[in-house]
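Working notes, structure below.
With one protein chain removed, the remaining protein chains of the complex are shown where they sit.
Chain lettering (A and B) follows the sequence in which the chains are written, and residue indices restart at 1 in each chain.
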Amino acid sequence: MAKHVVGAAKDVPPGERLRVDVAGTPVVIYNLGGEYFGLLDRCPHMGGLLSEGIQIGLVEAPKPGCYSYDRAGEIVRCPWHGWEFDIRTGKSRFDPKRWKTRPVEVETAEVKDAQTIDVAQDGLNIVVTL
Amino acid sequence: MPAPPPGAIDCDLHPAVPNLKALLPYLDDHWRDMVVQRGVHELDSISYPNNAPVTARQDWKPATGKAGVDLDRVRAEALDGFRTDLAICNCLYGVQLLYTEDMAYAFARAVNDWMAAEWLDKEPRLRASIVVPPQNPDYAAAEIDRLAGDKRFVQVLMLVMDEMPLGRRRYWPIYRAAERHGLPIGIHAGSSYRNPVTSVGWPTYYAEDSAAQAQAFQSTLSSLIMEGVFAEFPDLKVVLLESGFAWLPAHLWRLGKFWRGLRMETPWVDRHPMEIAKDHVRLTIQPRDAPPSPEDFERLMTHFDSDEMLLFSTDYPHWQFDGDDALPAGLSPALAEKICRTNPLATYPRLKEIVA
Partner (left out) sequence: MTVETIQNPGAAIAAGQKLAIADCDIHPSPKSVEKEVFPYLEKRWQDHYNTYGLLLRQPYQNGPAYPKGQPDAARRDAYPPNGGRPGSDLAFMQTHHLDRYNIQLGILNPLRSGQGLQNPDFAAAYCKAVNDWQIAEWTSKEPRLKGSICIPYEDAALSVQEIERRVGDPNFVQAFMLIRTSEPMGNRRYWPIYEACAKNNIPLAVHAFGFGGSPVTGGGWPSFYIEDMVGHAQSAQNLISSIVLEGVFERWPSLKLIIVEAGFAWAPSLGWRLDRVWRQNRHELPHVKRPPSEYMRQNVWYTTQPFEEPDRRSHLKDTFEWIGWDRLLFATDYPHWDFDDPQRIPLPRADAETRNAFFLQNARDLYGV
């Protein structure tokens, strides 16, 4: 496991996402209300790029015909077959135990000695552990 | 393994209403008079033309009139013939097909009272399904409530094709009443013919109507699951009668595949449809739309991933097999025992109750 600086935090404001290639591994990073979450950018089903899917809320039903809808933007729907994944955990909604995409550890930190030009020299950077 | 083991429970037996006249004693004065005044015709459905091969097996057919009208023959051919302990009577007289809901309600009541008096009172091995008028689900629920105290009625009977797919909420009063009384919903082949029997219009041949029943059961199962019938009524069981069964696994693969991507459309469906079906859906084994070779039959059985879904039936007097060849070849003795006895007892709680 190594830490990889992948960008400046200010470039991924809340509600936005960032697709990066981390040492050959496709990763998508989401900013949910100031918190960053990373997922392997590959649907476990057929390999659709989750980064191309839309972010929706979580629809649940206590009983038929009653729809609850919250957690706006925290579920990503695969651009291909529409499978829903919880951005916070990588777990599918329909069968969270069996079908999931790998969560990737993301943090923000000041990185003073980074050489990459993409990286903020005077602010928080997004750091992926992979 | 052609014949069932002794003590089997036959989940689909068809005593027939010989003619409308037989129901007259069970209609109230108004409707009895209407039948005579208006010259109401026999309510025999085109689903089973009286002389069509499937409607009566040759050796179960009387010289004149309908098969399945004679209690002694039913005793000899269906009950003693297969050494069955119990058999569930599903009367297919076409009351569901009427357009006047009041009339349908009156005839449904008459059929049920006729069933109790002419069959159940006379033969202790018989049980029956409550015929209800789907034309008006509130009437249907009232009929269920009226008869639920008689424990010889073990199920509620509907036809697989009606005005709307059976999962639609319009029908839920029926399911609510059935669940309340611990009665499974038996869904039998047939139609009220409000719509063409195929999704691409009316067929040319009777054989097509017969074949199309399997597709109707598939779409009905989609409807029951996707509408959330089993979420709303978690204790409800549905038994598919004369449905065929070989289609079930492949159909649920497909429904499950789409559900994974369209879950948000029916968020109350919180498990794979296959899992829901394993808990709530049972199927009778006639007709046997299964592969002819025992090896292929065994392979098909593995696709079910459950040994609790199939229930024994003869479909008497319908012609689905010859001799006593009521079970598919390729069935292990253990599975045969489950299908013939254990599964029916688990499906119909009332079969275990001692009838006073």
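Heads up, the rule we're going with is that contacts are C-beta pairs under 8 Å (C-beta built on N, C-alpha and C of every residue); 3 or more make two chains touch, one makes a residue touch a chain.
The structure displayed is predicted, hence computed values, not measured ones.
Colleague: Name every shown chain in contact with the chain that has been left out of the document.
Modeller: Touched by the chain not displayed, across the whole complex: A, B.
Colleague: Taking the full complex into account, find the residue in B:Pro53, B:Pro294 or B:Gly323 that is in contact with the omitted chain.
Modeller: Per the contact definition at the top, the residue touching the missing chain is B:Pro53.
Colleague: Touch as defined at the start, partner being the missing chain; which of B:Trp60, B:Tyr93 or B:Trp319 qualifies?
Modeller: Touching the chain that is not displayed is residue B:Trp319.
Colleague: Thinking of the whole complex, not just what is shown, which of B:Thr84, B:Asn112, B:Gln155 or B:Ser191 touches the missing chain?
Modeller: Only one of B:Thr84, B:Asn112, B:Gln155 or B:Ser191 touches the chain omitted from view, namely B:Ser191.
Colleague: Touching the left-out chain: which of B:Ala3, B:Leu24, B:Ile46 or B:Leu262?
Modeller: Checking each option in B:Ala3, B:Leu24, B:Ile46 or B:Leu262, the one touching the absent chain turns out to be B:Leu262.
Colleague: Residues of subunit A in contact with the chain that isn't shown?
Modeller: 44-49, 52-54, 79-82, 98
Colleague: Which subunit B residues would touch the chain omitted from the figure, given the whole complex?
Modeller: 52-54, 160-168, 191, 194-208, 210-212, 214-216, 218-220, 222-223, 226-227, 244, 246-247, 249-251, 253-259, 261-262, 265-266, 274, 287-292, 296, 299-300, 302-303, 305, 319
To be clear about the criterion, only the chains that are shown with their structure count from here on.
Colleague: Centroid of subunit A to centroid of subunit B, CA atoms only: how many Å?
Modeller: 50
Colleague: Using the touch definition from the top, list the residues of subunit A that touch subunit B in their complex.
Modeller: Result: residues 45, 56, 59-61, 63-67, 77-78, 81-84, 92-95 of subunit A touch subunit B.
Colleague: Could you please specify the touching residues of subunit B with respect to subunit A in the complex?
Modeller: Touching subunit A: residues 169, 227-229, 231-232, 259-264, 266-268, 272 of subunit B.
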